[in-house]
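The structure under discussion is supplied below as structure tokens; questions concerning it will follow.
Excerpt of the complex: some chains, original placement.
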Amino acid sequence: MEYIYAALLLHNAGKAITEDAITAVLQAAGIEVNDARVKALVAALEGVDIEEAIAKAAFAAPAAAAAPAA
Amino acid sequence: MAEEKHHTEHVPEWKKNEIENIMELIQSHKVFGMVGIEGILATKIQKIRRDLKDVAVLKVSRNTLTERALNQLGESIPEMNKYLDKQTALVFTNESPFKLYKVLEQTKTPSPIKGGAIAPEDIIVQKGPTSFPPGPILGELQSAGIPASIDAGKVAVKETKVVCKAGEAVPQKLATMLAKLEIYPLIVGLDLRAAYDNGTIYEPELLAIDESQYFSDITRAAQNAFNLAVNTAYPTSATIGTLLAKAFAESKNLGVNAVVFDSGVMDTLLAKAHVQMTSVASKAADKDANAVDDQL
């Protein structure tokens, strides 16, 4: 999820979510960056209203499944 | 003060050493703070000093010497002098001022109040039994202004009462009785008045951290990240399970709701039809038992 956090960090700071920006943030954290994952993330976020995607509850299955284990 | 400065060259050796020592402690630590130690017993200070030893160094010195030491240092360090007050100690650490504040807050414990001391807030005695058997203590409580009586063979406080208002001095008699009742109105410990960190002076209002706020912020941040990843179908080890489950559930919903004849949803369709039939059958049976067969 580091890649997502990097994207949210940029979004929150009002910066554009580009491959370069994500790579820079991850590298600053000492993370070895996988280019394909960066590209995939930027592609997945293209045209997405991030505020809306953040607010919309994700499908709950794993959490529900985890519940009995809790 | 001018007079003191005038006598600077006559400062005795031990005072010079003390000033040097303070200056050196400030320079060898990232952060130093001024703490109030009013009302703390020397034995308690010793204990706190031991408890802090891995995090901070505590130094009790004369204010005049502290002031001279600070004045000889650069930057905005002399500004810290305004936090000097009676009963001040210095504390030195390599942790952040926030950590220092947190650690010092943990040194605070409830303590008995002395006669003549000012109540920091309303002192309240709660209604209820005490551990004392009947005896002279009953009269002592009453004369201290605490409504006491005998109940079930024990001394008891008859009603909840404010026995001393905030800002008022606590009478000696009351102080003695409060201590006997184990009511500790004071929170005593090292009281950080200010911390100096690399040119910035931090006051306590800024240093008090609400950890629960950070906890909920993290929860929210994690939720945001999870939502974003799932809603944009970004596969990670944390979201792939959810994405698969979501796709499966959506497919199953579509299969059942659109009545697609697929082996993956046949069980559900059959069960659904059966339950619908049962529901309609029970409505019909309510009107006429002969309308349905005995199997139902």
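Here the chain labels run A and B in written order, and each chain numbers its own residues starting at 1.
Criterion: contacts are C-beta pairs under 8 Å (C-beta built on N, C-alpha and C of every residue); 3 or more make two chains touch, one makes a residue touch a chain.
Values in this document were obtained by computation on a predicted structure and should not be read as measured data.
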| item | value |
| --- | --- |
| Per-label copy numbers for the whole complex, where each distinct chain appears once | A x6, B x1 |
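What we mean here is this: only the chains that are shown with their structure count from here on.
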| item | value |
| --- | --- |
| Mean-CA-position distance for chain B and chain A (Å) | 33 |
| Residues of chain B touching chain A in the complex | 221, 224-236, 238-239, 241-243, 245-246, 249 |
| Complex interface listing, chain A residues touching chain B | 1, 3-5, 7-8, 40-41, 44-45, 48, 50, 53-59, 61-62, 65 |
